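Let's turn to chain A:
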Amino acid sequence: DGKKAEVIHWWTSASEAAAIKVFADRFQEAGGEWVDNGIAGDAAKQTFTNRLLGGNPPQVGQFNVTREFEEIVDAGLLNNLNAEAEAGNWAEVLPGIINNVIKRDGNYYAVPVNIHGSNWLWYNKAAFEKAGAKPPTDWDSFFEAVDKLKADGAVPLAVGGEAWQERLTFNAVLLSVAGRDFYLKLFNDRDAELIKSEKMGEVIDVYTRLRDLVRETDKGSPGRSWNETTSMVITGKAAMQIMGDWAKGEFISAGQKAGVDYGCIPAVIPQSPYMISGDVFVFPKTGNEADRETQSLMVNVMLDKETQVAFNNVKGSIPVRSDVDPSKLDPCGAQAIKLTSSDATHVGSTGMYITPDLAGAIQDIYTEYWNASDMTKEDMVARLVETFETVN
Partner candidate 1 sequence: MQNNTNTAHVSAKDLSVSFGKVDVLKKLNLEINKGEFLVLLGASGCGKSTLLNTFAGLQEATDGDVWIDDRNVTFMEPKDRGIAMVFQSYALYPKMTVRGNLSFGLKMNKTPKDKINELVAYAARVLQIENLLDRKPGELSGGQRQRVAIGRALVRKADVFLFDEPLSNLDAKLRSELRVELKRLHEELGATMIYVTHDQVEALTLADRIAVMKAGVIQQLGTPDQIYKEPATRYVAQFVGMPSMNFVTGKIINTSGGTYFENGDIKFSIDEYISKQPLRDGQTVELGIRPEHVVLDTDGSTTFNVDIIEKLGSELIVWGKVGSTSLTLRAEPESSVASKEVRKISFKISGLNFFDPETGLRL
Partner candidate 2 sequence: MKYPLISSRLAARLTILPFVVIALTIFVGCVLWSVQLSFTSSKLLPNSDFVGLDQYIRLFNTTRWIVSLKNMVIFGVLFTSGSLILGFLLAVFIDQKVRAESFFRTVFLYPHALSFVVTGLAWQWFLNPALGLQEMVRVAGWESFTFDWLVNRDFAIYTVVFAAIWQASGLVMALMLAGLRGVDPEIWKATKIDGVPTWRVYLHVIIPILGPVIFTSVILLSLSVVKGYDIVVAMTGGGPGIATEVPAKFVLDHLLQRANIGLAMAGATVMLLTVIAALAPWLYVKHVKKGANG
């Protein structure tokens, strides 16, 4: 069984599985044997890391496009993919920020396969029409729309009260209010001074307004999952939701059509930087030469142009390569691909710049603030500064 590759991944839901099947099928066609090991949730990474450490790694494992696997690289557990990268001209075809993440000390260690956008505004068109509201073009118009929606009795903005959803909301506000440079300076250059700036104050103000709005109108928010929140938009109970492009899957499975039943605005406020994230696959050293060939085959299959389109169409994300044909994408996807094709219009998710540890620590602060009654803006700033300075 020469080209057997066990793949640990976390894409197990129906739609995700359909996507991974594209990879599997193409890999089989190319002569490999795909051994699927889909594990939902955190358990996938945990299993993968543990098996890696236990000396029994699978041939292929999944990570997010973040810095989370850099230690594994440093520990020398992964095969470098320089040969494949060079052959496939990755430096050219992949977005710069993604390239940054998958490279370490000039060597490639991971294959990115998709791009997700995590700051979208989804809205129910009927609800907007009924309330006579217009999709927002800036935060002022956003709150105008909110007032109308509120008067109409709908929940203007539904937010799932889980920490990561609140972080998503904060980042959306941050990008739309403070812009790309600010964002990069803050996260890429770790310039903690920026936190004390006026701009940040404005960000927090908007975040606070959203918070107060949700508290007032969306009582069931705390603890609610994003799916249920999307459901509210689908059913018209709520008018808007800030969520990643994976929410589209919910609309689709509820039989709704983009642009007809629901609207989507990338980056929440038009013209704001679009935040991308995605998934990569890594290829552990298994101590077996044959496996290295199999892995090589897998790399090529995954990044193959056709496979990319086919895969991402199913997955609901957009191809990681900029050199694919965008014609088959839906209205939302079409907007997204435009934003990813130029470095100036998008940024990476925070995980691409800072460690999971710091990302988690500041997420704790966002969520604390979102839910607190006695935490002031100044507290938040102070806490953020402290965290930026102490957490690596």
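The set was built so that all candidates are chains of the complex that A comes from, given by their letters.
The definition used in the following text is that contacts are C-beta pairs under 8 Å (C-beta built on N, C-alpha and C of every residue); 3 or more make two chains touch, one makes a residue touch a chain; residues count from 1.
As the structure is a prediction and not an experimental result, all values here were calculated from the model.
By the touch criterion defined above, chain A in this complex contacts candidate 2 out of 1 or 2. Remark: chain A residues 42, 45-46, 49, 53, 68-69, 71-72, 75, 161-163, 218-224, 355-357, 359-361, 364, 367-373, 383, 390-392 touch candidate 2 in the complex.
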